[in-house]
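As you look at this complex, bear in mind that one protein chain is not there, while each of the others sits in place.
The first chain written gets the first letter, and so on, giving A, B and C; residue counts start at 1 in each chain.
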Amino acid sequence: MVDVVKISDELVIGGKEFIIIAGPCAVESEEQMESIGKFLSGLGIKILRGGAFKPRTSPNAFQGLGMDGLKILKDIRNRYNLKVVSEIMDPRDVEKAYEYIDIYQVGSRNMQNYSLLKEVGRADKPILLKRGMGATIDEWVKASEYIRIEGNDRIIFCERGIRTFEDYTRNTLDLVSIPIIQSKTKCPIIVDPSHGTGRKELVLPSSKAALAIGANGIMIEVHPNPESALSDGFQSLNFREFADLFERITNMERVLKTIV
Amino acid sequence: MVDVVKISDELVIGGKEFIIIAGPCAVESEEQMESIGKFLSGLGIKILRGGAFKPRTSPNAFQGLGMDGLKILKDIRNRYNLKVVSEIMDPRDVEKAYEYIDIYQVGSRNMQNYSLLKEVGRADKPILLKRGMGATIDEWVKASEYIRIEGNDRIIFCERGIRTFEDYTRNTLDLVSIPIIQSKTKCPIIVDPSHGTGRKELVLPSSKAALAIGANGIMIEVHPNPESALSDGFQSLNFREFADLFERITNMERVLKTIV
Amino acid sequence: MVDVVKISDELVIGGKEFIIIAGPCAVESEEQMESIGKFLSGLGIKILRGGAFKPRTSPNAFQGLGMDGLKILKDIRNRYNLKVVSEIMDPRDVEKAYEYIDIYQVGSRNMQNYSLLKEVGRADKPILLKRGMGATIDEWVKASEYIRIEGNDRIIFCERGIRTFEDYTRNTLDLVSIPIIQSKTKCPIIVDPSHGTGRKELVLPSSKAALAIGANGIMIEVHPNPESALSDGFQSLNFREFADLFERITNMERVLKTIV
Partner (left out) sequence: MVDVVKISDELVIGGKEFIIIAGPCAVESEEQMESIGKFLSGLGIKILRGGAFKPRTSPNAFQGLGMDGLKILKDIRNRYNLKVVSEIMDPRDVEKAYEYIDIYQVGSRNMQNYSLLKEVGRADKPILLKRGMGATIDEWVKASEYIRIEGNDRIIFCERGIRTFEDYTRNTLDLVSIPIIQSKTKCPIIVDPSHGTGRKELVLPSSKAALAIGANGIMIEVHPNPESALSDGFQSLNFREFADLFERITNMERVLKTIV
C-alpha cells in the first residue's frame, strides 16, 4: 500500500512488519542509555530513539547533551546492533550528525523550518518528519515536498497529535491522518502516542488503535525510571510497562495478520 | 471494565460484544427504511439508527419527517425485530417519542441543552449522548450527570469528532477519548466514524481503530443510494460497502478476542 | 450600516449610541439586585443583564433562581426604569418569561437548540443570540435564520469568544467577527468581554477594541462583591471598576464620533 523506506539491508519501514521504535525522550547519560539499549535489544527492538538536541519550550529547561549525546547513541547502537533515530534542529548539524544516526528526525516545531528540510533533503538517510502541532495534513504533505525536491524520498511521517481545545490530553492524536497520509503520499507513517497523549496510561490503547488503523509503526518513550527523567517523565513507560506493551502489540499484530 | 447498559432482555451495550449500529442519516420514506431494515437485519444488525427530527445547520435544509418518521421507524423495528435509536431535540418530544424508539439520542448540538438532558433523565430508556463539537471531555462527562441526577444511569457516550483547524476531515475524531470516558464514568462508549470523518473512505479504518482501542461499538451511516440521500450522502456507505465493513470488523473482533 | 433593533420607544441597539449592558452573571437575591439596579441606573445604564436560569456545566453548580429570579428582575426593572435581558434555555419557558424580560437571550450552549430558536422566533421581543463556543460564523448566521424564519427579525448577535488551544484566556474573543456579522446580516452585534476573556483585567481593553472595531455595544458582568459571587466572580467587575470602565468607554465613544 505504501512504498517501503529502507533503513538498512535487513530493515524497512512500511513493509509487512509493524515497527516499534523506543527509547528515552532525552539521552541523559551513558549509564541510562546502556541500560535502555540492553533492555530494548533484549526484547527484539531494532530502532532506538533518543534526543541529543532537545527542543524545549523554555531555554531554562534541559537542552540535551548535544554532540556528546550523539556519541553515546552511537556507542549503544554499535554495542547492541540497533539503528538510531534522533532529532536535528539546526541545518548546520545535519552533516555533523551524519555518522552518529541512522534516521534524522525533524521535530514538530521545525516541520516548516524549510532550511532544515532542504538540508536533510540533501542527505542520504531516511527522514522522520513529525507533524507540526498547528499544521494541517495538507501543510505536512507540502513540507515533505521540501525534502523530496532535494532528492531524498526516504520520508517517514510521524503523527504526534495536534493542538485543540481539549486539555485532558497533551495533544489530540489525529489517528485518521494515517490512512490519509498513506493514500496521498505513498509514504509510511508511524504514531507517537507518548507525545500524542502525554499520559502513560493512554499509550497502550493508542498504540493498539495505531496498529489497527494501519500505521506502519509506533515510537514510544521508555525510561528506566520515569519519575526522575530530565524531560517528559509523565508520559514515559518504565521497562515493565513497555515489555507489557510490546507483548500485547506484537500479539495483536500477529492475529491481525491472519485476517488480511 | 464498564457497566453494561441493557437495551432489551437479549441485548446490552458495554458487554463482550462490539455493537454495530447502522442506518441512514435521515428517515426519508417507508420504501427507503424497508429496504434498509431488510438488509441490516439480514446481516445480523440489531440496532437501527435513523433520524426523524433532523438538526440541520440551516432552516432551509431538509428537517426530517418528524412524528411520521418515528412511525416508519417503529414499523420497521417490529417487522425486522430491530431496536431503534433516534435523535430527540425538544424536551416536549421525549414523551411523544417514547413508544417509537428504544434509545434516545441527544445530538452534538444539544449536548449542553440541559432541559433536554433532564427530560431524558426522567425517562426509563437508555440515552446515547453524543459529544458536542466544541466540548471538552470534562464537559461531556458533566453533561451526563444532568441525566444521571434525574435517575437515569443507562448512558452510552458517543464520540463523533471535535472542531479543530484540520479541514480535510469534517471533524477530528478523538479516539483517545474512549479509554478516558470508560475510566472516568464506567459507561460504555461508541464511535460515530461517519460524522467523525465525513468521508466514506475513512469509515472502515476509523472503525478498526475504534474496535482496537476498546470502544463498545460503532454507529455507521448506511443508505441504499448515498448519492441521492437527503442529507450527508458523502459520508454514507452503500449496502455493498457496509457489508464489507461488517465482515471485516466482525473478523477483527473475533481474532482480537483470542488474545485478551 | 446595520438595521436598528428597537428595544423600546426610546432605546435601540444598532443606532448611533454604543450600548453598555451590565449586571451580574446570576440573580442571587433582591438585595443584590437592588444594589446593582440602583448603581447602574445612577450611572445612566439602560439595560440590565442577569441570569435567572443558569446553564451550568455541572448539575451540582448553582442553577439560578428560575422564576423567582425573573420576578426580582422585573421589580428592579420597574423601580429603576431599566430594560432587562435574561437567558431562556427551555422552549417551554419562553411564554412564561414573556412579561418579565425585554430581550430574550439565547446562550452559547443553545445556539443550535433549534426548538428554542423557533420558539423565540415566534415571540415579539428582541433576541440576543450568543455565539456557540464551537460555532463558525456561518453556523451562527444560519442559526439566526431559525429565528427570522418564524417572523422575528429583531436579532442582536453577541460575540463571546470561541474555543481554541489558547488557555490563558477562558475563550479566544474573535473581534473580527463583528464587521463580518454586520456585513453579512445587517444585524447589530455586541461583545461580551467578561466571558470572552474570563479575566477582569482584560475586560476594559477588550471593550475598547470592541468599540473601535465597530461593535454596537458590550455586555459586562458587574457584581457588588465579585469574590462572593455565586458564579463567574473572577471575571466580574466591582462597582468602582465598572464605573471606571463606563467613563473610559464613554469618553472614547465621544472622541471617536468626532472623526467619523
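Note that in this section a residue touches a chain if its C-beta (ideal position, glycine included) is under 8 Å from a C-beta of that chain, and two chains touch if they have at least 3 such contacts.
The shown structure was predicted, so the numbers you read here are calculated from the model rather than taken from an experiment.
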Among the chains presented, those that the missing one touches: A, B, C
Selected residue (touches chain absent from view) among A:G132, A:G196 or A:G217: A:G132
Among A:E30, A:D68, A:E95 or A:E145, the residue in touch with the chain that has been omitted: A:E145
Identified contact with the non-displayed chain, of C:I103, C:I162, C:C187 or C:M219: C:I162
Contact with the hidden chain (one of C:Q112, C:T197, C:N216 or C:S231): C:T197
Touch residues of subunit B, complete complex, unshown partner: 134, 163-165, 167
Absent-chain interface as seen on subunit C, which is shown: 134, 136-138, 162-169, 172-176, 178-180, 183, 196-197, 201-202, 205-206, 208-214, 248, 251-252, 255-256, 258-259
Missing-partner contacts on subunit A, residue numbers: 55-60, 89-92, 109-110, 112-116, 132-135, 138-139, 142-143, 145-146, 149, 162-163
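Note that only the chains that are shown with their structure count from here on.
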Graph class of chain-chain contacts, one of line, ring, star, complete, other: complete
Mean-CA-position distance for subunit B and subunit A (Å): 35
Where subunit A and subunit C are represented by their mean Cα positions, the distance between them in whole Å: 49
Multi-chain contact residues (two or more partners), subunit A: 134, 163-165, 167
